[in-house]
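Before anything else, here's the structure in question.
Only a single protein chain was left out; the remaining protein chains are all shown in position.
The block that comes next holds chain A.
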Amino acid sequence: MILVWLIVILMAGGVLAWISGKVNRALPRWVALGSVMAVFGMTLYLWLSNPIPVLGSAWLIQFSQPWVPQWGIRFSLALDGLSLLMLLLTFFLGLLAVLISWREIHTKVAFFHFNLLWVLAGITGVFLTMDLFLFYFFWEIMLIPMYFLIGIWGHENRRYAAYKFFLFTQASGLLMLLAILGLYFIHGNQTGVYTFSYFELLNTTLAPEAARLLMFGFLVAFLVKLPVVPFHSWLPDAHSEAPTAGSVILAGLLLKTGAYGLLRFVLPLFPTATVEFAPWAMLLGVIGIIYGAILAFSQTDLKRLVAYTSVSHMGFVILGVFSFNEWALQGVVMQMITHGLSTGALFIIAGFLYERLHTRDIRLMGGFWSTAPKMGVIALIFVMASLGLPGLGNFIAEFLTLVGSWQANNWLTVFATIGLVMATIYSLRIMQKIFFEANRMEQALPDLNAREMLIAIPMVAMILWLGLYPQPILDTARPSIQEQLQAYTKPAQEQVPVARVDVPAKKTIYIKRTGTKNPEETKPSSNLQITKSSN
């Protein structure tokens, strides 16, 4: 039930925040802060109180209720290490998003916080749901409030950016819906059981051609969200036009839903098709790393610059996902978390600067170190994180990803590593243009105040902790990662996809398994996974 509460608290908090705005202008902020703190506390408690499961039983908590039984749709939520980590990140960044909006947002405060909480609720749902229909539902839920966040509270060109964001994600989401339906019907035809349940659908046997098509449906949605070049062009606009909280959530969380989708759905559902597509996906990743880095270098709008660094960094995610080994996938999970923190922090710094200067143009900035050394130190730390300095979390992420991808493909890894040099080039430019050189403005920039330090210090502490002792994160993620990889650890059987369809003995196994009544009710998922790999 606790999983349902997470979503309910956020949604109810959102509604309450909206209503409370009628009473008092400041009240929505406190309501939002309270609800996010509540869910953050609950997830933290879950993390600290649950022992990390051993191999084979990745799932910590499950919840499942029929929703639309005649179509086989269930309100099915489940939590494993991966989703737990994603939730922690979501609520941590959500907390920061509320805090940074404290001074920044003045208009329609109540509605803003409604949207903020509903985006978080949608993201929470995406990270938790184990029913593909429900997944699509939450996928859309997080889209619409985000559209409002950009479109109402954004900067000058906000309408354009909001439309663009909406169209890109919506269009790609529709393809995913088609793929989900395709999978649903294929599975229904095969077994006679029409269900959207993730665990059931995992056992679908697909002809190679169908698998390929369905995989592309999912892939497009996730690749647009991630984003991967050439589907990235919504991101710089959306990031740079969104209010700071919006940028933090976009970069820190929404992009991660794409990565999460790849890990959770694409890898386990279509093992054969992904292996075929892997070299191309990795190539796209490397292109993204390099293309994003080159473009980031010449941007003059600080938020746009950081947005392109996201394109570059997300290239590592897809590179790692399609390397199919534990090093790379652990690297990907680390990258999701550390990129969320470091890029979030850079957007927050951009927000601090915008509040003070009312510009995002780095050509007008310079020399701020002399009056704002605290901001300078914090910016330096996150700039260094972004270029992958060892000792900070991003290094662990990128190094593990590259170690893993090296096993899969040498040359692409070489080019991805060259991306690190390019990261240095654009990252140092941020420091140079904003904090070094002479001050081009008349005004002296005030340094961070107590509230801003309260936001910045935990982020610094986190990124250092992740860089120096990431083991708790890695341990939490390990069982889920091993589970997602199960289909790949025994490559011999996966290399012959046709055999899986044709050999009748295997088919009976599938039928027998799907015959078990309502697998969710008896915590069966892990068994399912094991039997799947053992055949």
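The criterion applied here is as follows: a residue touches a chain if its C-beta (ideal position, glycine included) is under 8 Å from a C-beta of that chain, and two chains touch if they have at least 3 such contacts; residues count from 1.
Please note the rule applied: contacts and distances are computed from a predicted model.
Q: With one chain of the assembly withheld, which option in "3-isopropylmalate dehydratase large subunit", "ABC transporter substrate-binding protein", "Cytochrome D ubiquinol oxidase subunit I" or "NADH-quinone oxidoreductase subunit L" matches that chain's UniProt protein name?
A: "NADH-quinone oxidoreductase subunit L"
Q: Could you tell which one of A:Val126, A:Leu474 or A:Ala487 touches the chain left off the display?
A: Only one of A:Val126, A:Leu474 or A:Ala487 touches the chain omitted from view, namely A:Leu474.
Q: Please pick, from A:Thr43, A:Gln62, A:Thr191 or A:Gln299, the residue that touches the omitted chain in the full complex.
A: Missing-chain contact among the listed residues: A:Gln299.
Q: Can you work out which residue in A:Trp18, A:Phe63, A:Phe270 or A:Trp327 touches the chain that's missing from view?
A: Touches the omitted chain: A:Trp327.
Q: Which residue from A:Val4, A:Ala26, A:Val414 or A:Ala444 sits in contact with the chain not drawn here?
A: A:Val414
Q: Take the complete complex as the reference. Which residues in chain A touch the chain that isn't displayed?
A: Where chain A meets the chain not shown: residues 164, 229-230, 232-233, 236, 294-295, 297-299, 325-327, 330, 367, 369-370, 373, 377, 384, 389-391, 395-396, 399-400, 402-403, 406-407, 413-414, 417-418, 420-421, 424-425, 428-429, 432, 435-438, 468-471, 474.
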